[in-house]
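Let me begin by presenting the structure, written as structure tokens, before commenting on it.
All protein chains of the complex are present and in place, except for one that has been dropped.
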Amino acid sequence: MASDKDLDSPDRRDFLGKVTTAVGVVGVAGACIPFVSSMNPSKDVKAKSTSMVDLASIPKGKTHTVEWQGKPVFVTHRSDETIADMQDASTELDPQTDSERIQKPEWLVVVGLCTHLGCVPNRVEEGWICPCHGSLYDNSGRVVRGPAPNNLIVPHYEFVDEKTIIVGKKV
Amino acid sequence: MRKLLVLLSAVAMLAGVQSAMAGAGGALKMVDIDNSDQARQRGAEIVVSTCMMCHSLKYIKFSDLSQIGMTEEQIKYLLEDQDIDDRMMSLTPIEVRKESYGKVPPDLALMAIARKKGPQHIYTLLTDYYYKDAEEEETDNHLFPGIKMPDAMAYADAESDEERAEIEAQAADVTSFLVWAADPSAESRRTIGAYVIVYLIILTTLLYFLKRRIWGKIH
Partner (left out) sequence: MIKKVFSWVDERFPLDEMIKHELTEYPVPRNLNYMWSFGFLAMFVLVVQLLSGIFLAMHYKADVGMAFDSIQHIMRDVNYGWLIRYLHSTGASAFFALIFIHIGRTLYYGSYRRPRELLWWTGLVLLLLLMATAFMGYLLPWGQMSFWGAQVITALFGVTPFIGEEVVIWLRGDFVVGDATLTRFFALHYLFPFIICAAVAIHLVALHWVKSSNPSGITLHAKDNIPFHPYFTIKDLFGLGVFMIIFCGFVFFAPEFWIMPENNVPADPMVTPPHIVPEWYFLPFYAILRSIPDPLGGVVAMAMSILIFLAMPWLDRSNVPGGAKFRPGYRIMIYVWFLDLMLLGYLGAQAPEGIYILLGRIATFIYFGLFLMLPFISRREERRSRVQGLPREAERLIREEQEELLRSEHYLRRENDQKELKDIRKRLEDES
């Protein structure tokens, strides 16, 4: 058993105080984790993080709008003519080649929200035009005329087989 | 010594009275809950194939069965018309069930915690069927006399001890599955809890010695 003098020494008391405080702080920090985590998407929301799209139902030249994570996604079955046009064309506002934005040339998958303020653009022959402020996008979803600053976003998607894609990543 | 014996016998009497009073009719049987994935999976299969003719489990999705170790193929194998993301709802229309039994058979998702000693109630109910008459046409249940639910596991039909033991094992699996279904987070709760309690014991011990240190100066 240490002598009384040692037990009373300030260094020893300080050490115990410091250790206790450190252990306590760790506990308080740990206790915050469940509360913060509970605000993240719950299991049922995470299950909606991907959407399956059946491509067979989309005829050539047509665009279908599907829902993914509560947002509209344009899935276009592009004609050969459109593909050729898009591969030749280039844009200045947000330069990207067509091939950077597709996996298979006849399928264009873009999030249907204008990159200006989030309105849903309408389908036109040259691509899409936003009703809110007139932004114009081409058939590769690239912004041709603003005020939108960026091209339509290409979400993560995978071909399950020739006729089906899954949009989004499982969280 | 005498006081202790009197106390013990009083407790024993009380316990006896308690267990006898437990069920509406007969006594409750004991059941060992098997917390393994396999037991729960076996129970899940029986529930989907047999119980879901009449009962639903609205808080469990088929995809949740991956939490007890079933693969996507194994789950899809159980499905009839349903999607894997669907909730486990009975395919028999509500009106048909209501007519056959007088009321809609209760949902099973929370049955294991809907009354005290829920698991024992479930197990006893399933294995308490018997034939009322010699011709073996009408069944009744010791635990709930007059029950509208038929003998789902065909317990009254069992003719040998082995047959009964087999059905009892299945009933135990069903019970184990329903215990999981009522509270899927129970296991992770207890695991986290163990760490929390250990941490708190360490912290409280430190606090105790710090308290002694600080108060030692003025005593």
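The chains carry the letters A and B, assigned in the order they are written, with residues numbered from 1 in each.
By definition in this document, a contact is a pair of C-beta atoms (placed from the backbone, for glycine too) under 8 Å apart; a residue touches a chain by one contact, two chains touch by 3 or more.
Predicted model, so just to flag it, every value in this text is computed and none were measured.
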From B:30, B:169 or B:214, residue that would touch the chain that is not displayed: B:214
Those residues of subunit B which, in the complete complex, touch the missing chain: 59, 64, 109-110, 113-116, 118, 182-185, 189-190, 192-194, 196-197, 200-201, 203-204, 207-208, 210-211, 214-215, 218
In subunit A, positions touching the absent partner: 24, 33-35, 37-40, 42-45
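The working rule: only the chains that are shown with their structure count from here on.
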Rounded Å distance between subunit A and subunit B, as computed from the means of their C-alpha atoms: 42
List of subunit B residues in touch with subunit A within their complex: 63, 85, 199-200, 202-203, 206-207, 209-210, 213-214, 216-217
Subunit B-facing residues of subunit A, complex: 7-8, 13, 16-17, 19-20, 23-24, 27, 30, 47
